[in-house]
Each structure stands twice: as C-alpha cells, then as structure tokens.
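With one protein chain withheld, the remaining protein chains of the complex are depicted in position.
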Amino acid sequence: MATKLIGERIKRKEDPRLITGTASYVDDIKLPNVHHVAFLRSIYGHAKINKIDVSEARKLPGVVAVLTHDDIKGVLKPMPCVGGVPDMHTPEHYPLSGGKVRFVGEAIAAVVANDRYVARDALDLINVDYEPLPVVVDMEKALEKGAPLLYEEYGENRGFTWKISGGDIDKAFQEADRVVKLRLVNQRVAPIPLETRAVLAQYQDRGVEGELTVWTSTQIPHGIRTSIAGMLNLPEHRVRVIAPEVGGGFGCKVDFYGEEVLIPYLAMKLKVPVKWVEGRRENIQATDHGRDQINYIEAAVKNDGTVVGLRVKVLADMGAYYQLLSPVIPTLTGLMMCGPYKISNVSMEVLGVFTNKMATDAYRGAGRPEATYLLERTMDAIAAELNLDPVEVRMKNFIQPNEFPYKTATGLVYDSGNYQAALQKALDHVGYTKLREEQKKLREQGQYVGIGISSYVEICAFGPSAATATGGWESATVRIEPTGKVTVLTGSSPHGQGQETTFAQIVADGLGLTMEDITVQHGDTAVVQYGIGTFGSRATAVGGTAVYLALQKVKEKATKFAAHMLKVDSKGLVFRDGKIFPENNPEKSVTLTEVALAAYLAKDLPPDTEPGLVATAFYEPKNFTFPFGTHIAVVDIDPETGQIKFRRYVAVDDCGNIINMLTVHGQVHGGIAQGLGQALYEEVVYDENGQLLTGSFMDYCIPKAHHLPKFELDYTVTPTNVNPLGVKGVGEAGTIGSTPAVVNAVIDALAHLGVRNIDMPLKPEKIWKTIKEHAPKKGPIIVA
Amino acid sequence: MRIEGNHTLKGKPEKVWNTLTDPEILAKCLPGCEKLEKTEEDTYKATLNMGIGSIKGTYTGQVKLVDKQPYSSFKMIVEGKGGPGFVKGEGILNLQEQNDHTLITYQGDAQVGGTIASVGQRMIQASAKMIIGQFFTALDMLQEQQPPSSETSSGGAPSGSSSPPPNFFFKVTLRYLWNELKKILRIKN
Partner (left out) sequence: MIPAAFEYLVPTTLDEALSALSTHTDAKILAGGHSLIPAMKLRLASPKYLIDISRISDLNYVRESGGQILIGAGTTHYQIESSTLLKEKCPLLTETAPYIGDVQVRNRGTLGGSLAHADPAADWPAAILAVGAEINVRSSRGERTLKAEDFFVDMMTTALQPNEILTEIRIPIPPQRTGSAYEKVKQPASGFALVGVAVQITLDTNRTCQRVQVGITGLAPKPFRAIGVENMLKGKVINDQLLAQAAEKAADGVDPLSDIHASAEYRSHLARVHTKRALQRAVSRI
C-alpha cells in the first residue's frame, strides 16, 4: 500500500506530551544555583522618576543585585525596532527605563535573588520618587494641540505618517453616486498566550571561549540569538538560544524584549544562571498588545453597489515605544485594504500615535484583521445604505476567478482565488435564503436575529525577503540517519502549530516512510541551521516548502545510492513503504535503511558522490500567498437585555492544499475563538490616568469554551503556484474572518431599527442601550 | 474617578468646621489612621492602614487642607502610597447650615494606581464611598461625644502621632472592618 500522509487527518505528535503535562517549557528547566529576577514596574502612566532608592532592597538577605537604568546605561544598547517606516520619530527605550516612565508596567528596576520569593519581597523595599505627569491614552486626544507629550523633543505625539495609494482616488469620488462613511474603532486587545514569557540564561565561562545559553519563550530563536549577540557584544557563535516548548505566541513572541537581553546580561555579570518567568499581570501589562486602530472610512460607491474608491485614514496606537515591529503592523492594513474586491482607486494614510500605554505589535493577523474588519463593515454599511443584500454587494465587487494572478491597487499580486465559491459554499451550508426569510418572520414577532457575513483575503507566507524586515526565507535540513530514520531540522520554530506533525507528513510521504520514522527538531540554534521563525502564517508555506526542497535534494542523493546499489538507472526509482525500487519492477528493491547505511559506511560510493545523506535548503519565496474564505455568523439578541447568543457559525476557508485536516481545523478553531473574543469580549482598558483596569483575568475576558458556538467548518481548495506544495497558510485566517462576521451579525440583527454601527467589544450593555435609543425613534445612529 | 456626595452632620457649621479641621479629630476619624503628624501649617504626614474585608494595606502620605474659607469650605488633598499602589485625591468640602445641622457636600477626583487599580476596578468606586461614609459616621459620633470646648482652633498642632483609633470608633461599626477599610479613604475625603 502506498503511503499517502499529506492530506490525512493525523493526530499531532506533539499532543501526548502536551496533554500529559510532560512537555518542558522554560520554567520547567531546572539549573543548579539558579537565581530569580523580579521586576519593579511603573505604577504610573506617565511620570518623571526623580529617584529610585534600592538600598533597602539590596540589604535583604538573599538579594544579590538590584539594577536600575543607571546600571545598564552605556552597557546595554537601546532596544531595536526593525519594522520601521520612513521618516518616523524613533524613541529610545531600554530594558530598564530611567528618567521618565511612559506606561503602567514599564520596567524600572530588576532584583536578582537566590529565591523567587525573596526577589519579590525585595520589590516592596524599593522606594521610587515619582513625579506624575499629565497622561494621554486616547489617540484622538493625543493628536490635539496642547496634548501632554510623551516626547517633548518631537513636539507631537505623532510617531509617523505612512501613505499608500493606487488609481485615482479623487476621480473615483467625483464619479461616485454616493459616499458611505464610517468611523470604526478596532480596540486594543492582548494576545494572552497560555504560557507567559520566560527567560533563563546561563553563562559558562570556559576560559577564552565562554558560552551563553538562553532559553526563551519565543517564535524566533535565531533572531533572538543575533540580537543578544549584538546587544551584548558577544560573538554570535558563542551564543545559543533555545526555544523549548513554547505555549503559544500569537505574534507577541515575534519580538525581542528587554528581558531577553537583561536576563542573559545578569547571568554573565553575576556568573550564576538567572531565570525570570513573567506573571500573568505582568503579561497583560508589558507584553505586546494588538490592534488599537481608529479607521475613518469613506467609500465611493455606485448605486448598484460597485465600490469605485476607498479612502481610509487610520490612527494606529503605537503605545509608548515601538517594539520590534510596531510601526509596520498598520502598514499591512494598508497593503490589504482592497481585500477580495476589485477596488481600483484607494488611498490610506496611517498615523502612528504615541500614547501612555504598552506598545502594540503583531497579534494574530497583525494588520490584516483590521483591514478585513474595515472592509467587511463597510460592505455591510454600503448594503444597508443602498438597501441591497450584503451578499449581492460582495459578489458584485469580488475579483473574478479568471483574473488571477491579480494585481491590486496597492501593488500586491494575489496568487490565486475563487472568492465566489467560498462565499457560495458558506451560504449553501448555512441555508442563507431560508434564514433570511426566517429572520423576517421573527422580526415581525419582535425577535432579533442577525446574519453576518465576512469574506476575507489575507496575506500570508511572509514572505519575499525584499518585503520583510528580517529576511523572509526559511531553512530546513533533512538528514537520513544511518539506520534510515530521519531527522528534520526546521528554522520555523513552532509554538503550538504542530510542525512536528505536518513536516513529518511531508517527509514521510516523500521518502515512503511512516510518521514514526521521522522526527522534527526545532528551536535550538545549536541544533538547527539559521532560520527565521513562525509567524504570519508562514510555517507550512515557507518552512514546509524548505523542508520539501531539502527533501528533494536528499532524495536525489538517496536515489543515486539506490541506483548504484540496484545497478539500475536512477530515473524511475520510487520511494515506497520503506523501500526504493524501479516503479516498473517493485521486486528489485533496496530498503532506505540499506541505502542510508551504505551512504554512511561509504565502502562503495557512486561516482562523484560524497558520503552521508543530508541536505539543507534555504527557500526564498517569490511572492506571498493569499488565503481567503467566508465566515457567516447567525446570532439571536435578547431585546430585553442585549445578550447575544449564537445560532450558527459557519466558516469556509481556503488555504490552498491541506496537509493535515486536523491541524487546519485546530488553527481555524483557535483563530475563530480569538476573533470572536475581540468582537464580543476582549478589550484592554486604560483609564484616563493610564491605569490598566483590565489587569487580570477578573476583568480581561479571553473567550472560554462556553462562550463559543459550535463551529461548522468547510473548505474550498484553490492551490497556490507560489510554492511546490500549493499551500497558503491558515494560522490567522480564523481571527481575520470571524471578527467582522460576528459584528455584522449583531448589527444586522438591529438593522431594522436603523442601527449602522456599534464598536467592539459588543457588550450586551451597548446593545441594550442601542436598542433602547433606537426602538422608538428609528433612524441611523452610530454608537461609539 | 469622580467622587461626590453629601452627609449631614449634627451641629452648626462652626462646630463641624472646627471638628473637621482639627487634626486630632481627623486622626481619629480617618479610617485606619495610625499616625498623623503635622509637618507644616495645614499639612500632615499620615500613615493609614486601610482596606475592605480581607484586602488591606498600609499607606503613607500626606493630608493637606488648603483654600480654607472658615465655616464654609476647604479643599482636602490626600496622597498616599504603599504596597498595593497609590491613592491620590483632591476634593472640595462645602458646609451649609440646615436646621441646626450641617450639610456637607463634597466633590472631587480620586486616582488609584498600582495593583488595586489593575485588579480591583469593580470595587474602587464603592470602596471609596464606603470609606467616606465611615469617615463621616465616625466624625458624627465623635462630635457627639466631644464637649463643645473642642471648638478650639485647629491651629494648635497636635504633637506627634495620634493615638490608635479610639474605642468609640470601634463601637460605631465592626472593629475588624474598620481596620481594613481605612485604606481607600485617602481617595477622597
């Protein structure tokens, strides 16, 4: 029987250890004499620090060091931002801030002690003399004249302005029958990985050649290695970074944080292993936040629903500093502003704004959920304005299946797509026509039912190196060991996606082996060749392709050995069931084990062939990939209380070829949960003084199982020709597609009252108030 | 956070004024006040052990009375910091005679920062109200027990620390409660 693993539903190799609690995260790694760090963090949103008195803390038995900004000034460089845009103000920030603090949670002192409890106790002994300064947390206010300034030296809170346009936007608006306007708030949310950040460092002083080992919960171990080496002036080959099990990242671990350089620095300075494990409250305060945009949208439309132009101004909240990629995130909103639609004239202006809050950076979808949200809300607003069915407006504007590759007005080239098919499949699945009829009937009975559609296309598989901040390729090694078992090394270090399974499928299929024959290693820079990491739904499309290419190389060599051993022509040899044989003569075979052994024993090498069976590939993609789909949510609203209940949730996603339906399902499930979380529950709230009010899970609501509807999932398959696997990526699709579907459903439920917008999160109270305001009067209203 | 409200106290504004601006009395009525030391005219250094229920913490800071318009209004500024974070409040108290009683209306702003703000948002407002309520209740009780002779000017600075909360105070409500409630009082006054 021929093995065929690609496309199968295969349980993840990772899960037994994750489920049984035997996986090893940073905090599980025990080193002798490890010391612990606790950070003192600002309790003010904006303040001058006149003095930090650490003398009492230093005296506490067990405390070995207390550091403040003064101790690292001139020793550590400012933290890097590689995702810059032209002409931006770039403030400096350090692992420990001094002089001034600009958000609640900013680290200002670090205590190192021989015990976690002592380190924490010492924090209470540090005396900080803060001089509070006026705070600004609201972007619109931050841009007003006279607003408190985070950086006096810039004379403004605007960090940058970035623009993109295509076609002739002015002409489009002149020719439009009407203009539909919306102001949308895409609120600030927190990524909340299950495992918070954690760093452990050990410096082994081996005379001349000391070696620094850093365990950190990251999505980009090699990038962290380069950064640490640069920050600490160490030769990179003496630095080893290990991302062991990583309990989720969602983008917030595609970053290089101050703690990731300070902990190694302390380990070197103090000559003891040093560990820091972030608490959940620290995580909500001081790990990247996501989204936080205000969109002012103007759509130029024809009376038949055709969108001829789209003009958007975006305020993007950067928080108090840039993290690694902060400024580049909203530019993705700009690039993707056409979505699945043929909008030939577009323009977007993005203003990056400083406020007294934690920085925003990548969070699952990173800029694309914002693009889809603004587009899909606009499509519904257009439908409402023109009294058209939302489906009709979408169908009218979609790019046609025969137009791919399609160049958008923003300059991207969409690889492949069939947006109509995905929408149609979702409509059929949910029974759209009947649902609309039912909705009408129920409305007459005073029941509020809403149907929300969201069609999206997203940009994935980051990406061509020319278009990415730190290189967009990926690496892989496929090493057939002497016994014929296979080790795969991927630079695409996972944090829950399941590459150990999907990459094994690719290799097992290619070599005619079983899943058990393959092991995939990752996350250790001493083991794996330089790689980029896992983010932007790139693991399979870029990392998987690198594996595939390395596999072809090693296969070619194994073929040479097999042909030599079988004394046949290498053409026409196939790998199946652990053997290699001529396709037309299966009886004449060698096992892969025999081939591997021969390659390593090297007694009888084929001509011009080196011993060994290893190949490495670095794959540089020529383009991004563009997955798409349609999500439909159906909700009931309790008119008396505004509470929302799901009736149905249907998602039809197209991520090109599917390697493993189970892992794809997993990604879509998690993605929808997070997208729906943003639509209904999640919001990082700072009060006007910059205090973080949603500082724990008592107040920050991540969606739990009981908040979620049953997911009815389906797929269309439109392969890409960007990579040989035909895969596109599905890590973020759920987050991108779901948020507008849910919001559109809720607005649709209230549409007959004249409601056109309610900003997220759609808390029942807002719904209730909106109903109350609308029920008697009727007429469009916008609730902020 | 905006804080406003009113309380009616026994006695005419003159009497209430003197009570309110008397540091010795303040020390007894500020829930959880362990120490109130005069540092300059109308400025006091304070240590307060305040909280609600099992939640409590010690705050050190200062209480300042400014813009004093005898018998009619003054502004109180309270600032404190401690393990759970900081509290800062500023409020104007107006005294108005109402049939031999005094109606005190107050409005101000309070800010709470640190742990309390980040995990206790749902309770801050109510805690503030509760502590303010306790302050006035204690004040009322105290006034009742205070002979009119206490209407000495508040200028006579009390020496050093005031005594721990007096017994009658405990009678007013439950003792353990008190101990805890005192913290947020800072917020307002």
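Note that the chains are named A and B in the order they appear, and that numbering of residues resets to 1 at the start of each chain.
Here is the rule we go by: a contact is a pair of C-beta atoms (placed from the backbone, for glycine too) under 8 Å apart; a residue touches a chain by one contact, two chains touch by 3 or more.
This is a predicted model, so every value here is computed, not measured.
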Candidate in contact with the missing chain, chosen from A:T694, A:T720 or A:T770: A:T694
Sole contact to the chain not displayed, among B:G11, B:P84 or B:G108: B:P84
Selected from A:K100, A:R281 or A:R756 as touching the chain missing from the view: A:R281
Chain B, residues in touch with the chain not shown (by the definition above): 51-57, 83-84, 115-116, 119-123, 125-127, 129-130, 173-177, 179, 181
For chain A, the residues touching the chain missing from this view: 38, 116-117, 120-121, 124, 279-281, 640-641, 643, 680-681, 685, 693-694, 697-702, 707, 763-765, 768-769
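Definition applied: only the chains that are shown with their structure count from here on.
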Centroid spacing, where centroids are CA-atom means, of chain A and chain B in whole angstrom: 50
Contact footprint of chain A on chain B as seen in their complex: 1, 83, 85-86, 88, 111-115, 117-119, 121-122
Sites on chain A touched by chain B in the complex: 43-44, 104, 124, 132, 281, 284-285, 687, 689, 691-696, 698-699
